[in-house]
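Here we show just some of the chains, and they stay where they sit in the whole.
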Amino acid sequence: MDVLLDGLVEALRLLATGDEDTWAITALTLRVSLGATAVALLVGVPLGTAVAVARFPGRRVLLAGANTGMGLPPVVVGLFVTVLLWRSGPLGAFGLLYTPAAMVIAQAAIATPVVVALVAVALQQVDPDFRVQMQALGATPLRAHLALLAEARLPLLAAAMAAFGAVVSEVGAAQMVGGNLVGQTRVLTTAAVLATSRGQFALAIAFGLILLLIAFAVNLVLTVVQQRTAVPR
Amino acid sequence: GAAPSAERSLILATTTSTQDSGLLDELLPAFTAATGWQVRTVAVGSGQAIELGRRGEADVLLVHSPAAEEELVAEGTAGQRRLVMHNDFVLLGPAADPAGIRGVTAVEAVARIAAARAVFVSRGDDSGTNAAEDGLWSAAGVAPGGTWYQETGQGMGETLRVASELGGYTLSDRATHLAQRDTLALEVLGEGDPGLLNVYHVIEMTTRAGDRVQPDGAAAFAGWIVSAPAQELIGGFGTAEFGQPLFTADAGRNPATPGG
Amino acid sequence: MSIGCRDLRVRAGHREVLHVDALDVADGSTLAVLGPNGAGKSTLLRALGLLLPPRRVTGEVLLDGRPATVDGMRSAVAAVLQRPILRRGTVAANVASGLRLRGAGRAGSLARVAPWLDALGVAHLAARDARTLSGGEAQRVSVARALAVGPRVLLLDEPFAALDAATRADLLADLRAVLDGRRTATVLVTHDRNEARALATRTALLVGGRVRGLGPTAEVLDRPVDEDTARLLGFTNLLPPDGDGPRRVARPEDCRAGPDPVAGAVRGTVRRVVGLGEVTRVDVDTAAGPVMCLHPGPAPAVPSPGGAAHVVASATRALGDGVDPVRPPASPAPGTGGSAGRVRSGRPR
């Protein structure tokens, strides 16, 4: 148990002394995770909207795929992306392997199904007449969909937070495509894994706590925004 | 000793290399068959394995990080430490060998790599391999650092992969390299140097490390792995698949000069 | 702008819930659509506004006589759906949202909606969260939102249903005044014959998804063509024909039940007598079916239930025959019993 306490103390020490490495790792974590979340939202929101409102053959299978995709094992995604980015792979020429860009790609692949699945169900929960009423006021399809998204912003923010949570916490893909290189692709999760494998359990827990702290900060802001839009009861 | 009981199980903390090479898959069933002890293997970095021993979370260790091991033994929580086996490290690099280390001694090789600022990929995870590498740097009088020196903080397999993709040098145990060489663009550029021995010891933990440590289990495992049947298994392991053994059985030899 | 349709059919869950051969609402005129619950009024309104999934609809909707495109329809139409569906945000933002959805700027739209907030008596609620409104307040906001758009085609689905009587009367006059000055084509779905009279030059009677009457409002409301439309128009009592003539119908308020046989009276048995405040309802079972009489006053001189009664109607209408043939109701949905699938005229049995 004292390990947990030591971890807390260590986390405070790292934050208080402004340990440079820790800051760099934290900053990279935020950059990569937010970047991946942004990409996932850009791709996933339109897809999720289509699944929710359009009728096309294979809609259910796509949705089942997205739901399954929420369970995409990061290691497997990491392996796929790695194989693609290998020098011998189809995208090898870009030299992206073991760069933050590669991590963003892999993590976006992990987060996109989460966004698609949760956006789809969020929009399906909105009154089906909502979009009709928007069109009945002269909305073009694009504007009607934007209005629908605005109406569902409570669950949409939850989807964004779930996506962020999925990427900020995962280690398999970050490790595999990033390589956990010091000063280049080491993020808080991979640093925690390394500390663990070195037997520095307190340090590992400290990294974990710092990770939770920044995730909490991000989510507290989003939650306040989200709940401000909740129906007053 | 006591009659073996089917329910008894012990925790073995060991390095990833013994698991990744497949050695344990061969040894443990034989051990269980011989003694009745079930084994829960926790394959982790040497640092973590030793730390688990220190905390009494493991009953017996099979590790290859001599300096850290001696430190642990000196603390007094461990029981016997016995030599089990060794294999050797190899220096790997791209076929082009930009730093020109082919054929030179290990210490000279790392000095040349540093001088050429050629990419070197280190495990950087306090593992036994990492410790051996550190030994080479200090012998060469180099404090590695800078953009050419990359630390992955990961296991051997992953580190080999990174070195291959980055076209860099690295230090690896022979077993892992042999197992993965087909998928890697790395060549053996340095081997056979006495500085490149990778020695495994078995360490029994005692109740001084923690109340729940099972010294009898530890003794059973340590005693078995240095016994003749186990040593035979170790000495033959890998021949079928790679045409050469991956480890050399060392039990009973002089701890200072295994293989010698 | 005028709106209309040709051979418009709408399916819902394996049934055809609407089939309208032709309907036209001219420039600047208002068509009232009257019909029992489930007749397909809301469906018709949505179909006209191209607001249904295309796969459910066949036939044509016309704008100014030409087949309507979705874009053309969106820019012309504003509709008030039966349930007020408001967006998150303030009342003012909601009323402005029709303009905003058409691309108007935020400040400009907010300024333009002020008179409509006033007209619908919700100006004091402008800053209120739309989700805290009462039922009637929400409906007013929904109406204001559609009117603020200044549409060329206005589709109203029972827009006054939740309004209090005084406001409803005021709004009726206000709306008529607004529409009189415009070239807007308006379709008004309503259950209230007075609303139809007040706002609509023409009226369509919809029963079971089919138009059963269409023409100038006063005429249509006064000339039931069959049992269903008679009931719809308040002529709920079906009386036997005079000799060989057509069947006759009468309003309950024009019927009286008495103990004595008089000339032209219909004989029957009193089923029940229900006091309804200032009037008393007497249900009499006759050979032609049940007849309902509304007597003024609390205790009329009628026989008690089970007794014989004679019903006299002071005013009757003859049902038109052959004028607009009564079509069979939409075919029942497969898998449901024949009678269960029938589009009912809403009479509880």
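Every chain is named by a letter (A, B and C) in the order it is written, and numbering of its residues begins at 1.
To be clear about the criterion, a contact is a pair of C-beta atoms (placed from the backbone, for glycine too) under 8 Å apart; a residue touches a chain by one contact, two chains touch by 3 or more.
Given the structure is predicted, the values throughout are model-derived calculations rather than measurements.
K.L.:
Written as a formula, what is the chain make-up of the whole complex?
P.N.:
Taking the whole complex into account, we get A x2, B x1, C x2.
Just so we're on the same page, only the chains that are shown with their structure count from here on.
K.L.:
Quick check: how many Å separate the C-alpha centres of chain B and chain C?
P.N.:
Roughly 86 Å separates the two chain centres.
K.L.:
Between chain A and chain B, what distance separates the C-alpha centroids? Give it in angstrom.
P.N.:
The computed centroid separation for chain A versus chain B comes out at 36 Å.
K.L.:
Just curious, how far off is chain C from chain A if you go by their C-alpha centres, in Å?
P.N.:
Their C-alpha centroids are separated by 52 Å.
K.L.:
Provide the list of chain B residues touching at least two other chains, using ranges where the numbers run on.
P.N.:
None at all.
K.L.:
Can you list the residues of chain A that touch 2 or more other chains?
P.N.:
If we look for residues of chain A contacting two or more partner chains, we find none.
K.L.:
Taking the complex as given, what residues does chain C use to touch chain A?
P.N.:
Residues 46, 49, 51, 53, 55, 71, 74-75, 77-81, 83, 85, 87-88, 97-98, 101-103, 129, 131-132, 145-146, 149, 151, 155 of chain C touch chain A in their complex.
K.L.:
Per the contact definition, I'd like the list of chain A residues that touch chain C in the complex.
P.N.:
Chain A residues touching chain C: 55, 127, 129-130, 132-140, 143-144, 147, 150-151, 153, 229, 231-232.
K.L.:
Name, in rising order, each residue of chain B that touches chain A in their complex.
P.N.:
Spelled out, the residues of chain B in touch with chain A are 44-45, 47-52, 54, 124-127, 150-155, 158, 161-162, 165-166, 185.
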